[in-house]
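Got a structure for you, written out below as structure tokens; questions coming shortly.
A single protein chain has been omitted; all remaining protein chains appear in their positions.
Order of writing sets the chain letters: A and B. Residues in each chain are counted from 1.
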Amino acid sequence: MKRYFRELSVVGALGVGLLGLAIFAPAFFQPQPLLSLVTREAPTLVVACGMAFVIICRQIDISVGSMFSVCSVCAGLLAARGWPLLLVLPAAVALGALLGAVNGLLVAGLRLPSIVVTLATMVTLRQGLNLVRQGEFVNLPDRVQWFGLSQTAGQLVLVAGAVALLVALGLAMRHLAAGRFVYAVGTDAEAARLAGIRPQLVTFLVFGFVGALTGLAAMMNLAQSPQVQPLSGLGLELKVIAAVVVGGVAISGGRGNLWGAFAGLLLLACVAPALTHLHIEAYWEKAIQGAIILLAVVADGVRSRKGGTG
Amino acid sequence: MTNSVKRDWKSVLLSHEMLLLYVLVAEWLFFFFAGTTTNRRGVIVGFGTLDRQFDILRHSCEIGLLALALTPVIITAGIDLSVGSLLGLCAILFGKLWHDGGLSLPLAAFLTLGIGTLAGGLNATLITALRLPPLIVTLGTYSLFRGLAEAITHGAITYTDFPASFLFLGQERWLGLPAQAWLFLLVAVAVWLLMHRTTFGRGFRTIGFSPEGARYAGLPVGRRLALVYMLAGFIAAVAAIIYTARLGQAKADAGTGYELFAITAVVLGGTSIFGGSGSVHGTLLGVAAIAVLKNGLACLPVVMRLNAAEEMSGLLTGALLLLALTGSVLPKMLSTFRAHRHAAQPPSPSPSS
Partner (left out) sequence: MSPAPLLQLRQLVKNYGGVRALRGVDFDLHAGEVHALLGENGAGKSTLIKIVTGAHQPDGGTITLAGETVTALTPATARTLGIACIYQQPALFPDLTVAENLALRLEPAAAGRRVDWPARRTRARELLARLGAAIDPEAEVRSLSMPEQQLVEIACALGSGARIVIMDEPTASLTQKEQHLLFAVVRELRQSSVGVIYISHRLEEIFALADRVTVLRDGQSVGTHPVSAINEAGLIRLMVGREVSQIYPASESVAREVVLSLRGVGCAASGVHAVSFDVRAGEVFGLGGLVGAGRTELARVLFGLTPADAGEITLNGQRVTLPSPQAAVAHGIAYVPEDRRRHGVVLELPIAHNMTMAIHRHLFPHTWLRFGAERGLAREFIRDLAVKCSSPDAPGASLSGGNQQKVSLARWLATKPKLLILDEPTQGVDVGAKSEIHKIVRRLAKDGLAVILISSDLPEVIGLSDRIGVMGGGTLRAILPGQSDPHVVMSAALGTAEKGAA
């Protein structure tokens, strides 16, 4: 219980928020809008899982938004050319993994700070995409939307898929040696090396992995609309970093888990619709998200200072 | 490092700043010849004209200011991602104070500068008093400041109709140069003096190299760091006023993404992201290199047909940053590699007592 205190506090905040909504804006809980909301956040959840890995490994990746856009557009083009979905999906994942691997190579291989490396790849990818596509939308064939299923079925598939992935990764993080290596490297790379783990390799793989998940998320996003918007991933990096940090993953590495990131994401995702239902202008969303991030960081900072050894 | 150090000519000519200067000159000459044409009526147009050069200057003032703000921050081994958002917030508050608050423009400007400094103070407090990592703190305020700007304007309001006397600052020339260039120069000189000629700059550098070493030397590390982030907030507010004057409007998305270009300019200018080394003139050269690239590309006939100057320059800037980063660590990596091969272990002072 004590171990999951931080995660539970986020769940508690989420619970209080939902309770408040239930009282003041019961309309929030209509099934169809709620399902739409959850579906919209499903790709974000997948990326957030990857970001949790990166931050637990004491790194950061702010290029996920750009990678997301690039993967979306490329996958959309392939689908438009008549590729079957079963081939587009692995292609998108592979492309994401490749882009992530470039980050990984620069961070782990050259030991550059990840913040600047991914800043550079973020700009490069974003502008490269704009250069090639000129902001053009990609029109998708009908069979892509909701994977050719009905809307509700498609939504359910997406949500179930994202949650299944979360559970699988969350369990792997705890019950697979590889998952524990990520924690070990994030806690103390030197001690990890002494324990026979190769920190640079782990770091590299984590970046490749977040890339692959971003590719997958792009596919999940693709299925939700008839067109691919080249700006779809704009600001995604902040959204997922915020979710992960609010969910109790320490920016200093080695602490936190996917369940917390999940709760953090839900908390932040509820802000916008809750504002609408509470008749507060939606323009406050970003400010409130920023305040929530700061609050979470400050709470962690105060807690670790009180803890003394840190 | 600092120019106080007497060095032989060879190392001066091969310093990072000089290399960047050669690149800048080459870049400029290339665009001068490839990007200048005569139109049908026999008038010279494109990169080579004085008007275009002034345009470059005008457009690089805001990002240049943010880069100047970030140079001390990065030299102390910190980072501030919130400057772009703060520019937006300050622009909005400036517009609101004048338009809705009924204040005179100078007073509104003065208050805006104060607000910028205070916002920087928020970053400073969280970073120094609570010892939180600058990256995540300024990521939070990045979101917060932009969000406040959007909330204040309801995402829609744009403040316009500024008097011509104010727009002069952003759109006219004074003493032969675009008016805001003078302000930019003033800030540049001030920051240069601060970094290279005062004890403050010395302190920032020391903290960047070794925060513990600075503490053991009796330097007030917390106060120095706070100063750096507050200064960044102040300069972001100056940039906001110039931005408003140039466009004649204050809107919530002002300066979106500017922090990236500013960081790129600083790193390109030779400031180490690990802190300690770097220079203000390097940053200025970095700003110039990016500005010339961006505008020069727009003048190239090929690119004009593609209508993609903006993207092209963004792409090249990102690539340039990656290249500069890689270049900055390669010598170090090679030397450690060599050291490993020699496997000579230095006597490490064993911690005891």
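General observations
Everything below uses one rule, namely that a contact is a pair of C-beta atoms (placed from the backbone, for glycine too) under 8 Å apart; a residue touches a chain by one contact, two chains touch by 3 or more.
No experiment lies behind these values; they were computed from the predicted model shown.
Although it is not drawn, the missing chain touches A, B when the whole complex is taken into account. Across B:Gly120, B:Gly276 or B:Gly296, the single residue that touches the chain missing here is B:Gly276.
Within the set B:Thr36, B:Thr125 or B:Ser210, the residue that contacts the chain not displayed is B:Ser210.
Across A:Ala153, A:Ala191 or A:Leu278, the single residue that touches the chain missing here is A:Ala191. Annotation for subunit A: contacts to the undisplayed chain at residues 3, 174-181, 183-184, 186-188, 190-192, 194-197, 250, 253-255, 307, 309-310. The chain not displayed touches subunit B at residues 1, 4-7, 197-200, 202-203, 205-206, 209-210, 212-220, 276-277, 345-347, 349-353.
The rule we apply is simple: only the chains that are shown with their structure count from here on.
Per-chain CA centroids place subunit A at a distance of 30 Å from subunit B.
By the touch rule above, subunit A contacts subunit B in their complex via residues 60, 106, 110-113, 115-117, 119-128, 130-131, 134, 238, 241-242, 245, 251-252, 281-291, 293-294, 297-298, 301-302, 305. Subunit B makes touch with subunit A in their complex at residues 79, 126, 130-133, 135-137, 139-148, 150-151, 153-155, 260, 263-264, 267, 273-274, 307-308, 310-315, 317-319, 321-322, 325-326, 329-330, 333.
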